[in-house]
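Excluded from the complex is one protein chain; the other protein chains are retained at their positions.
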Amino acid sequence: MADVWLQSLITATPQEGFELAITLSRRGVKYTQPDTEVLHKLRPEYANSADALTAASQVIAINFQTVAAANDYWRKK
Amino acid sequence: MADVWLQSLITATPQEGFELAITLSRRGVKYTQPDTEVLHKLRPEYANSADALTAASQVIAINFQTVAAANDYWRKK
Amino acid sequence: MADVWLQSLITATPQEGFELAITLSRRGVKYTQPDTEVLHKLRPEYANSADALTAASQVIAINFQTVAAANDYWRKK
Amino acid sequence: MADVWLQSLITATPQEGFELAITLSRRGVKYTQPDTEVLHKLRPEYANSADALTAASQVIAINFQTVAAANDYWRKK
Amino acid sequence: MADVWLQSLITATPQEGFELAITLSRRGVKYTQPDTEVLHKLRPEYANSADALTAASQVIAINFQTVAAANDYWRKK
Partner (left out) sequence: MADVWLQSLITATPQEGFELAITLSRRGVKYTQPDTEVLHKLRPEYANSADALTAASQVIAINFQTVAAANDYWRKK
């Protein structure tokens, strides 16, 4: 809670928005399992599984919907 | 029902909104399995599984869409 | 069909909205398997599985998006 | 194609909207597997599995989002 | 790329919109596995599995959300 990691959903570019969506997805994991050592040990489990990578990409896609809407899809660029 | 846990979807910051999304996700579990002892026993099962953590992060992402929309994406910040 | 269980998506508070989302999620199950005895027998299967509880929470989250939008996120509260 | 089964997304009540969401979910299955005999044989497989029933409820929830939006959430009721 | 298969999301009726959602879902598969012979071999695997059919129906439901929104839910019909 003390740690401020999300100040705004607004980003300069869609790519930065996509990267924010990745941060949100990882934070969702980290709030559930805060032990970074455990997370580190789990990494090979999902980074080498096609199903797990697709599932990770899906969470990013859902968070990207939120970030993109927040930025009005960067339409004025 | 007697227990009031959700008074508003409005939060001061996006980070608090994300944390509210986590609360909503946990409440969804708790309404289905109210026995906290059972929930406690299940914790190692999902907190040590990459797939389960990704699934948890996905539920948070879906709830965060709702909270973010409710707050008009904290755009005026 | 004769049984009227959903008259409105409007609720007084966000918490009641969340509880309506739970009702919608359960009704989705019940329309598919109307036999309450079968449903009763399946209960331990999902109420004691972390994955099943996360999946249940996800359906609630999706239905809560609908209910929250219907109520304009209870913004005027 | 010749068979007209979806003339409108507008329904008189939210409950009819929910039932239309069930129809849409079933049609999604039927377009993929049109053989009703096969579908009939598969029924016990999912109607007696908690995971399959939750998955079915999720598809209904997604389709209900569409139907509810189409009906402007039946707000004027 | 040379093959033009998606000129518009606008359809005359909701049913045609649902059928376009099916096309989108299949195209998503085909872009990932363009070899039609492989796809043909995989067909019995999912067309005879209740879980796979529900999953297919879910992708259609997500794409139907997009098509329905594009057509403003065919409200003026």
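We just call them A, B, C, D and E in the order they show up, numbering each chain from 1.
Please note the rule applied: a residue touches a chain if its C-beta (ideal position, glycine included) is under 8 Å from a C-beta of that chain, and two chains touch if they have at least 3 such contacts.
None of the values given here were measured: they were computed from a predicted structure.
*Asks:* Can you list the shown chains that the hidden chain touches?
*Replies:* Touched by the chain not displayed, across the whole complex: A, E.
*Asks:* Counting contacts across the full complex, list the positions on chain E that touch the omitted chain.
*Replies:* Contact residues on chain E toward the absent chain are 1, 4-10, 24-29, 31-33, 38-39, 42-43, 45-46, 49, 51-52, 55-56, 58-59, 62-63, 65-66, 69-70.
*Asks:* Considering the whole complex rather than only what is displayed, give the residues of chain A touching the chain that is not shown.
*Replies:* Chain A touches the chain not shown through residues 13-15, 18-19, 22, 46-51, 53-58, 60-62, 64-65, 68-69, 73-75, 77.
The working rule: only the chains that are shown with their structure count from here on.
*Asks:* Count how many hops through touching chains it takes, at the least, to reach chain C starting from chain A.
*Replies:* 2
*Asks:* Chain by chain, through touching neighbours only, how many steps does the shortest route from chain A to chain E take?
*Replies:* Tracing touching chains, the least step count from chain A to chain E comes to 4.
*Asks:* Can you grab the rotation angle between chain B and chain C? Superpose on CA, round to the nearest 5°.
*Replies:* 60
*Asks:* With centres defined as the mean of C-alpha atoms, identify the chain lying farthest from chain E.
*Replies:* Relative to chain E, the chain whose C-alpha centre sits farthest away is B.
*Asks:* Give me the residue numbers in chain C that touch at least two other chains, ranges are fine.
*Replies:* Each of 46, 49, 51, 55-56, 58, 62, 65, 69 in chain C touches at least two other chains.
*Asks:* Building nodes from the protein chains and edges from chain pairs that touch, which of line, ring, star, complete or other describes the result?
*Replies:* Contact pattern: an open line, chains touching in sequence.
*Asks:* Pairwise, which chains touch?
*Replies:* A-B, B-C, C-D, D-E
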